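Contents: one structure, followed by commentary.
One protein chain omitted, others in place.
The letters A, B and C name the chains in turn, as written, and every chain counts its residues from 1.
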Amino acid sequence: MAKRSSIKASEEELKAYFADLAAQNLWPLWTLNQSKEPKSKAVPYIWHWRDLRPLAMRAAELVGTKEAERRVLVLSNPGTQWGAANTLFANIQVVLPGEVVRSHRHTNGALRFIIEGKIGYTVVDGQRYPMVPGDLVITPSWCWHDHANESDVPILWLDSLDAPLVRLLEVGFREDYPDEIQPPGEGNDNSQARYSSGGLRPAWEPAPSTPHTPMCRYPLEQAKAALDRLAAAEAGSPYDGIILEYTNPITGGPVMPTIGCYIQLLRPGEHTECHRHTSCVCYHVVEGSGYTMIDGQRLDWEEKDVFSVPAWAFHEHVNSSDRPAIVFSVTDIPVKRALGYYREQSSPSGRQ
Amino acid sequence: MAKRSSIKASEEELKAYFADLAAQNLWPLWTLNQSKEPKSKAVPYIWHWRDLRPLAMRAAELVGTKEAERRVLVLSNPGTQWGAANTLFANIQVVLPGEVVRSHRHTNGALRFIIEGKIGYTVVDGQRYPMVPGDLVITPSWCWHDHANESDVPILWLDSLDAPLVRLLEVGFREDYPDEIQPPGEGNDNSQARYSSGGLRPAWEPAPSTPHTPMCRYPLEQAKAALDRLAAAEAGSPYDGIILEYTNPITGGPVMPTIGCYIQLLRPGEHTECHRHTSCVCYHVVEGSGYTMIDGQRLDWEEKDVFSVPAWAFHEHVNSSDRPAIVFSVTDIPVKRALGYYREQSSPSGRQ
Amino acid sequence: MAKRSSIKASEEELKAYFADLAAQNLWPLWTLNQSKEPKSKAVPYIWHWRDLRPLAMRAAELVGTKEAERRVLVLSNPGTQWGAANTLFANIQVVLPGEVVRSHRHTNGALRFIIEGKIGYTVVDGQRYPMVPGDLVITPSWCWHDHANESDVPILWLDSLDAPLVRLLEVGFREDYPDEIQPPGEGNDNSQARYSSGGLRPAWEPAPSTPHTPMCRYPLEQAKAALDRLAAAEAGSPYDGIILEYTNPITGGPVMPTIGCYIQLLRPGEHTECHRHTSCVCYHVVEGSGYTMIDGQRLDWEEKDVFSVPAWAFHEHVNSSDRPAIVFSVTDIPVKRALGYYREQSSPSGRQ
Partner (left out) sequence: MAKRSSIKASEEELKAYFADLAAQNLWPLWTLNQSKEPKSKAVPYIWHWRDLRPLAMRAAELVGTKEAERRVLVLSNPGTQWGAANTLFANIQVVLPGEVVRSHRHTNGALRFIIEGKIGYTVVDGQRYPMVPGDLVITPSWCWHDHANESDVPILWLDSLDAPLVRLLEVGFREDYPDEIQPPGEGNDNSQARYSSGGLRPAWEPAPSTPHTPMCRYPLEQAKAALDRLAAAEAGSPYDGIILEYTNPITGGPVMPTIGCYIQLLRPGEHTECHRHTSCVCYHVVEGSGYTMIDGQRLDWEEKDVFSVPAWAFHEHVNSSDRPAIVFSVTDIPVKRALGYYREQSSPSGRQ
């Protein structure tokens, strides 16, 4: 049995000592209260589309592209006053008919999920991708990208980035493209033709070796078809119903090293089991309505709403309607996995 | 300058010495004539369907399933008298209406490409896969597999295995299943639903970690759609036109560690460039007609023919018809790549 | 040329609008000032051993193991008031003769570099490692570990952890071992015997597949011998002289997924080139003296000092003495690399 020594220094002694430490830019670790498990500074929160849309449209009235190259509203978690989640932005951007969003690049990996509009495009490193509602469009770290709205109605999208992570890790670079937009390339992007058939791949090129997906656009139609096929045949995840990860078709890994993208189908009436994990998640409701219980708090959601589940918060989903709910989400699972920090736990006490 | 010594031993001395060596199970390496590049023992060869089909059907008249559990004709390369290529079998198998091919497993990795028939199935480790013409069905190394023809017409398929490689490497095991067939599982295989959407994958399970594809059936329809999409947009390979590799959707790698499977589209009139590589290839014509030049020899091919291109033989393909040709092929590229033996060369003198 | 619209909303309108946004937990991204490159909140700073040692020894007078299970002084960067660097702690711990530091585990990956003392030990998941000055001892994430001082003099060590990263990412778990210390295992650790010969590895076991090194102790003697061998033969790095990374002998990768450990030799009079990178570094001087220029600031260092170089700060090292300087360092390079955030740049204007 090891000896546990106790020394009863006086409060004055300790106070003087701590002051000496501070004078040398030191502090005593043993005075730090260390908890047994993480508690995110972010809180469960939901932003309703009924509030978001008018405010986004109002931005379009108040600021032009000269004032705001990117007319983006940051969904700010009340717990952090920064992004929607600890490592993730999940913002709303609006682009008016005829507007062009000038080309730049940055360390931040980014993605768009198109909520509303007719037709626009994003150019990523010279490849031109169309954008229609339901599309997931990826603009990976340090790739040039510009956007345009070529229709006669506004385009609104969910604009998610790993910007809070980049800020925490102090690695943010950004650069403007020499010209306003990237020059027209050889035509529209062809990655859908190349990679959208699972288990088939062009053999005339070596597999692309970028750290991110070479297929920067994932249409909703294909995802919904896959969800429907699987919903007819499988139970899926106890915590998420039928849930698909958008993957890099070359490696099977996540679309970017810092953000995982998912789409899930909750069957009418489905009430999932409760769990938690060390990744934060931002959800965007594509179709349907229901609610999510997060650490005892109920967030009711409808189409196009956005809500945030903090890391290590228990959560369970309920589709309270009589038609399938389709929910898109972004997480930092790839970060937590790469660093050995991912952990998951079923609720020992069942549903909330 | 190093000295090059010459010693003029008499022929008798050398003869006696070589005999002494032989007596000790030794031989002198310097008497071996070593060539500068490989020369396969296999030769370019084609088996025409017009010959293969009647002989396969004749087998069905002459031997029952008691005599020949697997009624398979081995396409035997005239240069080796063994398989169609140095490391690959590309055989023809026939299964009559109502017949069942009993379950077994073996070291050999195998695949079927269905040529003719209505409907059958293959069970692979308890998963039941339908088989219709054009399907590629994989039965990986050491997986239990049985087949059945549930229709009223014969099924014929190309039956390709790495059996010659297994024989060269002396690693062949085989085992019969305790029962005739594997018990009915929980229903039909679901891997198409799970993995056939490129860039989307079920997130409720960890990615399967088998050394082979978890999707054991690849329907022709999907491959043709992908070929057509790409033919409309890209030039493809100078040597192979629009060519797709069937891949393991989890890793992006080959379907098995020892056999690579490909399907290609040659446009009407297309005449590819000439090249060679250290992998042997067996081709099976799915649709169309044309010819292939192999080391100066012309092989004219039509639908359902099978032909063999030896390793390091120059070859170029010609679609001499006015409609697209679709050609399936198997190679040992994964073997050559894994061992660092893959090498490729354009013909320095252009087409043959 | 795309149109750049300008809308001159009044200040009142904007103010009211921003208030509306805030009421909905939103803020306008375009008001954020985004810099072109990262600027760490941490600043260049040095803690001298002449200050650290007395304060550490004073802790041993004022608090016992009952008050402070781990008697650790946190080196607190003046820019952040937290750890020595943005993602890293580089603390000083003191253990008195006969003291035992009770067993626990935590998400934090940790390491010790022994500065002073005779002999102690660390037990990591049941393996007992001796600790003498110069040793690098690794206690990876979520491995049980306890320490003891079995000599008659205090042991002091550099105690480095990824704790600030764990805090930023909100993934910290901790747990006390059921007993005071881990039970005596089958004897002393044998990983030095197993893995310390480069290019040789026990073949009777599969290679360990932990995400961290299976060799938890790296003695200084071996590192110095390697540094001396290389210093006699090679120029080494223009920025760091002869510098070695401590690696996982099984994979060649870093010792832990979140911390890279290095040891370097600067020749007498050596003045390295100037560069910067997106990783922060904490240095500990093992032997010798010199100075480091960091973004124009000169930090003079002597034996046992600890200093911090923030991410993306230009730095160059000078050994101003007439004997070799040996410097140990920890970085978050593995984190930045895993996430695709690592970037390095030579100073375009040469030395500072």
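Just so it is clear, contacts are C-beta pairs under 8 Å (C-beta built on N, C-alpha and C of every residue); 3 or more make two chains touch, one makes a residue touch a chain.
As the structure is a computational prediction, the values presented were derived from the model and not from experiment.
Undergrad: Could you run through the displayed chains and say which ones the absent chain touches?
TA: Result: the unshown chain touches B, C.
Undergrad: Which candidate, B:139, B:213, B:264 or B:278, sits in contact with the chain we can't see?
TA: Final answer for the missing-chain contact: B:278.
Undergrad: Pick from C:141, C:182 or C:248: which residue touches the chain that isn't shown?
TA: Of the candidates C:141, C:182 or C:248, C:248 is in touch with the missing chain.
Undergrad: Can you list where subunit B touches the absent chain?
TA: 1-7, 9, 13-14, 17, 20-21, 24-30, 34-41, 45, 47, 51-52, 55, 58-59, 61-78, 86-87, 91, 96, 98-100, 102, 107, 109, 141, 148, 165-166, 168-175, 180-181, 211-212, 257-258, 278, 280, 310-312, 335-336, 338-341, 343
Undergrad: Considering the whole complex, not just the chains shown, which residues of subunit C touch the missing one?
TA: With respect to the unshown chain, the touching residues of subunit C are 190, 193-204, 207, 213, 215, 218, 222-223, 225-226, 229-230, 232-234, 236-238, 240, 242-252, 255, 262-263.
Keep in mind that, in the parts below, only the chains that are shown with their structure count from here on.
Undergrad: Line, ring, star, complete or other: which one describes how these chains touch?
TA: line
Undergrad: Which chain would you call central, comparing Cα centres to the global Cα centre?
TA: A
Undergrad: Taking each chain's centre as the mean position of its Cα atoms, how many Å separate subunit A from subunit B?
TA: It comes to 43 Å between the two C-alpha centres.
Undergrad: What whole-Å value do you get for the distance between subunit A and subunit C if each is reduced to the mean of its CA atoms?
TA: Those two chain centres are 30 Å apart.
Undergrad: Counting only Cα atoms for the centres, state how far subunit B is from subunit C in Å.
TA: Chain centroid spacing, subunit B to subunit C, equals 53 Å.
Undergrad: Give the residues of subunit B that touch two or more other chains, as numbers and ranges in rising order.
TA: none
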